[in-house]
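Note that one protein chain is taken out, while the other chains of the complex remain in position.
For chain A:
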Amino acid sequence: MADVLIRRPAAPLLLLAIGAALLVPLFFPLDQSAVALGRVALPPSFTHPGGTDDLGRDVLHRSIYGLRVSLLVGVVAALAATVIGGLVGGLAGMLGGWVDRVLMRIVDTIAALPHLLLGIFIVAMLRPSLGAVVLSIGLTHWLSTARIVRSELLSLRTRTFIDAAVAGGASRTRVLTRHLLPHVVPKIALATTLMIPHAVWHETSLSFLGLGLPPHMASLGNMINDGQRSLLTGSWWASLVPGLVIVVVTLAIAALAARWRDRLDPRVRAELNL
């Protein structure tokens, strides 16, 4: 048991983080705008395991609330990006021809712009809110999914087993559902999973820049941003704790996704005896 925790800590750590994000608010609700000026900048202790920030707020408590926001934004934004990318890539890959050329030139054009700047531009046009952040990340991160889906479909469509299916009487729908989608869907799901940590990181960046969520709201980016002030007065924990939460959670998701990717290959799967 202890051995597993050390060699493969990703799943237990992620479970711990998700468990905390789900359960803590039930038992220890947080008043987002409360301050306690009597206990400002206390270092980590038994009563405040993550210390308190320059407004006397418990850093660990707020980090857990921030993680909720980050995971929500990360998952929803990754799903939004997948839907857009899947549709664009699917159309390009299935229809080919000029549809493919036009769509892929649009993808290339958007890809040529720095996506953080584009994301900042999109949130700046809207009022800071959860929805704006999700929209900004979703609209800037569908490109890789579109490319994956398109290239996968294009290469699958020319495979002989598709010819064999057509010769065997399969309809277009049958070819799509039986022979194309089963090959593409695991890759899309994997791309989505790999995108979650990236989207979480983006939410944090936007909030850190003051463009994400309203400043009083506990989000990991806001907290790291607020913590900058405390760094100068020596209270390092105000930035470190939310920073650690984000690093651990995103690395855990990425590690699990990478392990899953290895299992997708049928040959590897055979060797793993699954």
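FYI, contacts are C-beta pairs under 8 Å (C-beta built on N, C-alpha and C of every residue); 3 or more make two chains touch, one makes a residue touch a chain; residues count from 1.
The working rule: contacts and distances are computed from a predicted model.
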Write down which listed name, "ABC transporter", "ABC transmembrane type-1 domain-containing protein", "Na(+)/H(+) antiporter subunit D1" or "Peptide/nickel transport system ATP-binding protein", is the UniProt protein name of the chain that is not shown.
-> "Peptide/nickel transport system ATP-binding protein"
Determine which one of A:R68, A:R150 or A:H179 touches the chain that has been left out.
-> A:H179
Residue touching the undisplayed chain, where the options are A:T47, A:T109 or A:T160 | A:T160
Could you tell me which of A:A170, A:L194 or A:L240 touches the chain that is not displayed?
-> A:A170
Contacts of chain A with the missing chain: which residues?
-> 159-161, 163-172, 174, 178-179, 182-183, 266-267, 270
